[in-house]
Structures are given as C-alpha cells and as structure tokens.
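My structure is below; once you've seen it, I'll send some questions.
With one protein chain removed, the remaining protein chains of the complex are shown where they sit.
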Amino acid sequence: MSLLDLLLLLSLLTTLYLYAFGNHRNAGHLGMVVYAVATGLVIAMAGPLADGTGAVGSTFAPVMLGHVLSWSMDGLGWFFALLTTGAAFFASWYMSGEWNAEQPNKRIQHGTLALNVFCMLLLLSSGDLLSLFIGWEFVSWAAFLMMTQLGSHAARAAFRYMLYALAGAMAVFAAILIVKAQIGSFAFADLRAAVPALSDGLKWLLFGLFGLGFGVKMAIVPFHLWQAPAYSFTPGASSAFLNAVSARMGLFAILLVLGKLIGFATLSDLALPLIPMDAKTLLMWVAAITMVVPTFIALMQTDARMLLTWHGIGQGGYMLLGVLVATPLGTAAGLMHVLNYASYQMALVLAVFAVIHRTGTADLDELGGLIKRMPFTYLALLMGIIGLAGLPPMNGFVSKWMIYKSLLDTQQPLLLIAAFVGTLGTILSVYKLIHNIFLGQLRAEHQKVGEAPGSMLAPMLILAGIGFATGFFPGLALGVVDVAQAALGVELLPHGLGGVYLATGSLNMIWVVGIMIGAIGFGAFVFYVIGNRRYGVHQFDNYAGGHFLSADIRYHFSHEFYPGLARLIGPWYRGSVVNMENGLMIGLKTAGDLWHGAFRIAYTPFYLLVALAIGLWWAGLDGGF
Amino acid sequence: MTDAMLLAEALGDVLYTGAIGLILLGLYAMVVPRHLVRIVLGLLLVQSGVNLFLVAVGYRPEAAAPILLGGQAIGPVVDPLPQALVLTAIVIGVGVLALALALVVRVKDVHGTLDSREVAERMAAETGDSRLMPETAPGRGAAVPAREMLEDRS
Partner (left out) sequence: MIGTAHQIVLPVVLPLLAAFLLPLVGRLHVWPARLLGQIVGVLHLAVVAYLWTLVGGGETIVSALGGFAPPLGIVLYADRLSVLFLLVLSVGILLFWPRREHGGTRADTLTLLLLGGGSGLVLSGDLFNIFVFYEIVAVASYGLAASGGNAAGFGAALRYLLLSALGSALALLGIALVYGAAGTLNLADLSVLAPERLSGPMGLAAFLLLVLGFGVKAELFPVNTWVPEVYTAAPTRVTAILAGVVSKLSMVVILRLLVLIFADPGAQTLLLVLGLAGVIAGELAAFRAPDLNRTFAFSSIAQLGLVAVAFSIPDDLGIAAGIAVAVHHAVVKPGLFVIAGHWTGPIERLGGAARVSRPAAIAFVLLSLSIIGIPPFPGFWVKLLLLGEAFAAVDPVYALAGAVILAATVVEAAYLFRAAALMWEPPEGDNRPPAAFPLARLAPTLVLTLLILLAMGAVSPLGEALEAMAAEVGDAAIYVGNVLPGRI
C-alpha cells in the first residue's frame, strides 16, 4: 500500500464518516485532524517527487472495459494536493467551533468538504486520460453538491454551474475520445509522444476542446458567468474552500494536458490563419481579458462575497497568464500565485463570512465602521486585501511582480499593461470592500456586534499570517513551487529565502519589507511621538462641515461607490457575454418548443409519409436509379 | 409470345399498379380526413393494397393455381407462399381493424366526437393537467421555479 493509497483511502473514509456522523459536535475537529494528517501524508510524498520525474503510484488499478485505470501523483498533482488538503484544514477549523453550532446542515457541510477533497485528490493523482476525465466529473459534481446545499438562490447558481461544467466536461470527453481514436491509447506518455506527429487541424481541435473544457472550470472569459454567484451562495468555509481550490483544478488540468502533454511550445507553433497570432498567444489574451473584465465587474458589486468571487475569476487570469509565459520565471510566478491567492483569498472570504455571521448581512451598503467592533477580523481583511491588490509586504506582491517581470522579459508590453490595468481595478475595488465594511460610520444596529469567535479568527489570521510570511520570505513558497515546476519540465528558477535571483534584476523581499517596515516605523515615530498631541474620539463623535453628526444621520458614503467609474464601465457590466448566454438559452428553448410542438399537434402518419418519401427518394439516389 | 401471355403480363402490371394505387389512396385517407372512421377505412385500403401487392409478387404469367394432386406438378404454378402469407396478413388485418373500430367506439363514448383533431385537443387537455395529484388544485399558485432556474441572471 503506497502513500497515495493511504491518502485516498483516508479521505474516502472521512467522506463516508462525515456524511453519516457529520452532525456531531466534534465533526469539525475530526476534520481538522484528518486534513492535518492528509497534509502530512502529502508532504511525506514530496521526497521522490522533488526531481520532477518521480511519481507516487497507487496499487488500485481496476480494468474497466479493457482500459486500465491508473492513479499516480507527480510533482504537479502534489503541488495542488498540498493546496487542497491545506485549504481543507483551515476550512474545517473555521467550521469546528461556533459556526458549526449554528448551521442547520452540518452533516452536509462537513460531508461535501470531505467529498470535494477526495474527488480533487483523485483528479490530481490521475494517471491517464480516462482517469483524468473520471476525476474531472467527480470534482464537478462534488462541487455542485457543495454549492447547492443552501437551496433556492444557491441551487439556481449551482444548477447554472452544473450546466457550464457539464458542457465543459463533454468537450473534454470529446477531446479524450479523439485522442484515443487517433493514437489508440489513454496513456499520458503515448499522447506526449504522438503530439509532434498530429496534424495542425487536429492540434487546433484538441487545443480548443481541452481549452474550453478546462477553461470553463477556471471561469475564463467568456465562460465565467457561473462562478461568482455559485461560490458566493455557498456557506462560509465551504465557499472559502471553493474560492481557494476549486477553480484551480482547471489550471491543474490545463498545465497537465496543454502544458505537459501537448506542450505550450507546440501551441505557439499553431498559427492562426489571418491574424499574426498563435494558439498560445490567443490563450494568453484570453487570460488577459479574464484578468481585466471580471475585476472591473467586481468593482460594481454591492455584496462583499460577490466582490471577492468576481476577483477570484480575475486572479485566475493572472495565474494562467503567468504559466503561459512558460519561462522559468513566468511558470514559477503563475504557480506561486496559486498558493498566494489561496492564502489571502481564503482569509478574505472567511473574514467576510465572519462579518456575515455577526451582522447577518454582506451588503456593502448596509455595513460600516466595524473596525472597533471586530478589530482582528479587520486585520485579517486588511492583510488579505493588500495581498489581493498585490502590494508589499504581502505575498501577492511577489507573484504579481514576477508576472510583470516575466512579461517584461519576454517583451509583451500590451499584456503587461493589461496586468497593470487589472491590478488598478483590484486596488480600487478592495478599497471599497474595506471602507464599506470597516471604516466610516458605525451603523446603530451594529453597536452591539462583537468580535468573531476564536475558532473563526484563528484560521483567517493564520492564513493572513502565511500570506505575510511568504511575502517576507518568498523562498518558503518557491521551494514548494519548484516541485511542480520540475514536474512540468520547466527549468527551475534560482531563488533564495528572500526572493528570486535574475540576471535582469532580482527581488529580495527581506530588503523590501525591511525598508518598508523601517519607513513605516519612522512615520509612526514622527506621527505618534514627535507630532502634535492627538485626541481619541468616539466613533459616534463626528463632525462634518463644523456640524455635529449623530448616529441617526447617514453620512457614510457607501452607496454607489465610484459613480464616475461605474458610468464609464457600466456598459461592460451589462455586457455581451450575458446576452450571449441568454441568447443560447432562448435558442435552446425555442428549438425545444418547436420539437415539442411538433410532437403534440401534428397528425402522426403524416411524418411517416414524409420520411417515406424522402427515404425512397434518397434510396433511389443512393442506389443510382 | 402469345396473346394470352401478353395479356397475362399486362394483368401483372395492372395488379402492381392497382396495389400501389390502393396504398396511395389509403394513405391519403389516413392523412387528410379528420373523421376517425374514414381514417380506419384508409388503413383498410392500405392493408388491402399491400396484400394485393404481395399476391402480385407471387404471380406468374400463364401459371396455374398451386394445387398439387398426388405430388405431381402439372406445368408452371404461381408461387404459393405469398398466398399463404396474405391469408395470414388478412387475418391479422381483420383483427386489428376490429380492435381499431372498437377503440373508435370507446373514443366516441368518452370524448363525444369522431373528429381526430378534437380528440387530440381533449387528450392534451386531460393529460396536460395534474391527473393524479388530488392534493393540488389545478390553476393555483402560478409559480414557475423550474423555468426560473434557467433564467436566473444574478
């Protein structure tokens, strides 16, 4: 029994146990223990994988219809597995205490989390295309179960997700079957070996189908509409888990199939007919659009969860763009961004759900001034948004810097500008998030609100702490990234504890953060010690234009944040993608109505006659009458 | 070739033409009229046409009826198999026709009309509504969540 067997068995048994007994008070703690053990198992697997060629196999290899299904985890899967079990650990921690006590559907929450972890591990360790597809379907349906648990809005969003995911899965299925028909095998190695001999048309087809299928899961534009509502209406820690990990499965599959098996180099040889662009550049531009458009849509959201999940879509674009640059720096940047994003996005989502837990709302127009009531939640959220915006000293800065740098090094100024524009949108919108929740006027109805309980604070603060630590010492994360990068066959990036060493300019975060802390310390010294005397005022003790303002006067500017910008980008928001989706659905309904009507009204033998006439005519034609 | 043979061949052609004609006539009667009994009669015509066709397949000019006495063939005989088949087909046809007419009677009883389109409309009305859900009164609660499911654009 290999370590992988042990890991899969452990998570399968956990799933079964939690589905049966998840209502127990200690289910969350049990989950924590299991996911900690699972993380340990994953870490224990690192040894043979580090050189990039090793893999931990599974002894479970059923033969189905003559195809041997195999599971084995290489460095790439390992990287994402570590992410998965780690995220599950924090999610379970969050669910273990007060949150757990108040949820009506504990069993489902714990069970679906465990199920998702199991399915993801299965996908991440798939050893051939067929097991990859099976894992892919498992992950899709497990996520559907997790999303649909609250019913009503959540069920609708999950249903929409399911349609997208299934359409994507069918594209993947078609691609896999085409591969099988062409090369006669589902094995990864055979596909890799056969790619150079495939015709350009076939490569385009495979690129399109795989890209579409995996891209849907990653929510790349224009297949992104499902993601924000589906993730937002999922409760608490489940939502954080989905945000951190779920869409990354799409990135994993793109890296595995397009990056490792077909090869990004092959894609850049596929030229488009009329415009000077190849398949890889096309995908990079899709990633760039994914970076920019959802970020500005996020700006328009008034629900804190939706704001974050829309950002999640945009951040996926950064990761995809990074790995598509395909230089050592770009790949490392994209992969590191996966880890970084998971840490701060989870912290952010958990913080927002802590606010919902205390105040009962995520509506950014209904909140404000909670900084004194929930200071630690504020701290977690602050650190999170700094990471999300990609500013020092958090880890988001490191990976984004590396992405910018890799684009610069490969001389792609337009994409670089797109990345900057995306970051600009992020900075604008995360300010909206923290301002509307924590700053400004406290609402009268939130006067009694207390700090989130420890079981919820601890995971988000630790996650934010991880974000800071890997920002201060990026080497910690880059060591993990190396394993995946080696498995992808990309040259390793030289790095140390403080950052990366490059011929064209290195980054040492210890210096950056050191100087920053020094400067802030100096500023604080000036402000607090040398400066004028300060007066502490109560939150309600406010003045505007010389007038005293009481709590019942609304002056907290939260409604219609960024009105000018909103007018500018409003048309995007009512964008054509939504119309496209609507149009597709209307077309489908119309076609359905037509057929349905045809079955209902017509007098039956008529069709028979028509078919007979056409058939006889065709038979005569075919037979050469 | 004798006149008799020519006549016989012409007879074969007449048989085929007649069979096809009967089938086409029957098809017309099944598709165009709306009166159920006419439609059933159309079916009868089609069946008769097909039977005639089948008999014609076994027909040979100048051949005798396939009645063999004492195991001795007395010159060419027409193919006996199609005739046997047609006998069976006729029997089946009669049975089906009887059943069809019985059903027409029942339809007239329960729907009160012999107009096929009216029957179809009544059936749609009957099966389209809740047939076996006595708890829910029809027409109450205009909520349509299933459709909304696909129209939600949050």
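The letters A and B name the chains in turn, as written, and every chain counts its residues from 1.
Definition applied: a residue touches a chain if its C-beta (ideal position, glycine included) is under 8 Å from a C-beta of that chain, and two chains touch if they have at least 3 such contacts.
Values in this document were obtained by computation on a predicted structure and should not be read as measured data.
Asks: Based on the whole complex, identify which of B:L25, B:A63 or B:L85 touches the chain you can't see.
Replies: Residue touching the absent chain, from the options given: B:L85.
Asks: Going by the contact rule already stated, which one of A:G40, A:G151, A:P196 or A:P494 would touch the omitted chain in the full complex?
Replies: A:G151
Asks: Tell me which of A:F159, A:F353 or A:F561 is the one touching the absent chain.
Replies: A:F159
Asks: From the list A:A20, A:I517 or A:A611, pick the residue that touches the absent chain.
Replies: A:A611
Asks: Go through chain A and note every residue touching the omitted chain.
Replies: 62-66, 130, 133-134, 137-138, 141, 148, 151-152, 155, 158-159, 162-163, 166-167, 170-171, 173-174, 177-178, 180-181, 588-589, 591-596, 598-600, 602, 604-605, 607-608, 610-612, 615-616, 618-620, 622-625
Asks: In the complete complex, which positions of chain B touch the hidden chain?
Replies: Counting over the whole complex, chain B touches the hidden chain at residues 23, 27, 30, 36, 39-40, 43, 46-47, 50-51, 53-54, 57, 79, 81-82, 85, 88-89, 92, 95-96, 99-100, 103-104, 106-107, 110-111, 116, 119-120, 122-123, 126-136, 140-147, 149-150.
One rule holds for everything that comes next: only the chains that are shown with their structure count from here on.
Asks: For chain A versus chain B, what separation do you get between their C-alpha means, in angstrom?
Replies: 62
Asks: Okay, in this complex, where on chain A does chain B touch?
Replies: Touch list, chain A to chain B: 153, 155-157, 159-160, 229, 578, 581-582, 585, 589, 600-601, 603, 605-606, 609.
Asks: Considering the complex alone, what residue numbers of chain B touch chain A?
Replies: 27, 30-31, 116-117, 120, 124, 148-154
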